[in-house]
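Please read the structure below before turning to the comments.
And now, subunit A:
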Amino acid sequence: MVAVLAVVALGAAGCGGGDDAAASTAGASGSGPSGTLTVFAAASLTDVFTDLGQQLEGDHDGLTVQFNFAGSSALATQLTQGAPADVFASANGTQMSVVTGTDLADGDPTVFTSNVLRIAVPAGNPAGVTGLADFARDELALAVCAPEVPCGAAGEDVFAAAGVTPRPDTQEEDVRAALTKVELGEVDAALVYATDVAAAGDRVEGISFPEAEGVVNDYPLCTLAAAPNPEAARAFVDLVLSEEGQQALEDAGFRAP
Partner candidate 1 sequence: MRRARTPAPLLVPAALAVVFLVLPLAGLLIRTPWSQLGTLLTAPGVGQALRLSLVSATLATAVSVVLGVPLAWVLARSRARGRAVLRALVTVPLVLPPVVGGVALFLVLGRQGIVGSWLAETTGITIPFTTTAVVIAETFVAMPFLVISVEGALRAADVRYEDAAATLGADRWTTFRRVTLPLVAPGVAAGSVLCWARALGEFGATITFAGNFPGTTQTMPLAVYLALQRDPQAAIVLSLVLLVVSVATLLLLRDRWLGRGAAA
Partner candidate 2 sequence: MSLAAQVLVRRGPVTVDVALEVADGEVLAVLGPNGAGKSTLLRVLAGLLPPDGGRVAVDGTTWDDVAARVHLPAHRRPLGMVFQDHLLFPHLSVLENVAFGPRTRGASRAAARTAAAAWIGRVGLDGLGGRRPGQLSGGQAQRAALARALVGDPALLLLDEPLSALDARTRLAVRAELRRHLTDYAGSAVLVTHDPVDAMALADRVVVVEDGRVVQAGTPSDVARHPRTDYVARLVGLSLLPGTADGLTVRLDGGGVVAVAVPADGPVLVAVRPESVALYLSRPEGSPRNAWPLTVAGATPHGATVRCELDGQVPLLADVTATAFAELGLAPGSPVWAVVKASEVAVYAR
């Protein structure tokens, strides 16, 4: 795993123009990027990226950052249908490969962060959920993600690794929907990402479980070959990869890649 990450990280130097670009961005911080930057990003990045975008706008006069937050597959579809964008940040490698596979990416993608699964329970954990095994209890109201979406696929992997046959009441269309049902107290537990638990605040508690470490979900990003504003795109990628960007991601529950 470490080896794989290292290779991707090396490749990442190419994506976004590498050191030269980083240097030029740093050197030209006075004038620097301007115009409009369009970022397509996975919905789970909404809070962190919005903050980072505002920061970038503050650093560069005349720069406007626009976001399109949605499911990674929807974004990939939009990009392959010709939607104009500068940066694409996906919540998984599959949808990123849809974009790279059609030569839309400028160079190879960089894994900039990752996410692990966590059990979300309503505040106070009324059903006394302690681990993955509770997902086999028929009397509980349980939510997982549908196997068609990334968090559902990851969930199937952890259940298989733990040898648990889950008995969910619903297979949610995305992780936020699963979390909403926890927040409303309509389910006793849901299998979601650590970042979602972090974002949900006081109404939701997270329960870690050892099997999660076996299924880490990497987030790759890249600039796009047809980027209307490549300079701003490089600046944004650099900000995400900077110490500051990584700290913001960690605060939101993401893990270092």
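Simple rule for what comes next: contacts are C-beta pairs under 8 Å (C-beta built on N, C-alpha and C of every residue); 3 or more make two chains touch, one makes a residue touch a chain; residues count from 1.
On the choice of candidates, all candidates are chains of the complex that A comes from, given by their letters.
What you are looking at is a predicted structure, and each value in this text was computed from that prediction instead of being measured.
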item: Options 1 or 2 - which one, within this complex, touches subunit A; value: 1
item: Contact footprint of candidate 1 on subunit A as seen in their complex; value: 71, 73, 77, 141, 143, 146, 148-149, 168-173, 177, 180-181, 184-186
